[in-house]
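All protein chains but one are shown at their positions in the complex.
Now for chain A:
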Amino acid sequence: HLATSLPLPSERDHLRPRIDLIVFMIDIKSKYSLKNVEASLAYVDASFFLGKVCFLVTGVGRVNYCSVEINAIWKLGEDYCSPVLFCELELEAIRVATAQRLLRMLQICAGHVTGVSALSFGSLMRNSADD
């Protein structure tokens, strides 16, 4: 399900399936997208931040178009205890690889991978990013 911002419209609450993973997309070329994500985060229940949230930064290929400071994004990931992934949507190979990564994360968050919980996977991702 794709949404431009949160909260989701309440009219469809009863029809909505369980949400296993929230991917917040930040376009490095748009300061507005960062502000939008920051505002939307306020509407997310705290339980999601135990491994069911991640930040996806797009547009990282073109340094000359950078409108958002990378440090601000790292800090966001730290403040919300969630991993930060980088990708370039315009390159097919990277797009496909990123989609596969997210799909794998979703499987874990939905509980379809035995022995790995969303929380353990989330902390694994964060620790490897720190290195």
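One rule holds in what follows: a residue touches a chain if its C-beta (ideal position, glycine included) is under 8 Å from a C-beta of that chain, and two chains touch if they have at least 3 such contacts; residues count from 1.
By definition in this document, contacts and distances are computed from a predicted model.
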Protein that the absent chain corresponds to, by UniProt name, given "glutathione transferase", "Centromere protein L", "Dolichol-phosphate mannosyltransferase subunit 3" or "Translation initiation factor eIF-2B subunit beta": "Centromere protein L"
Contact with the hidden chain (one of A:Leu2, A:Ala46, A:Val63 or A:Ala93): A:Val63
Residues of chain A (touch criterion as defined above) contacting the omitted chain: 29-33, 35, 63-69, 71
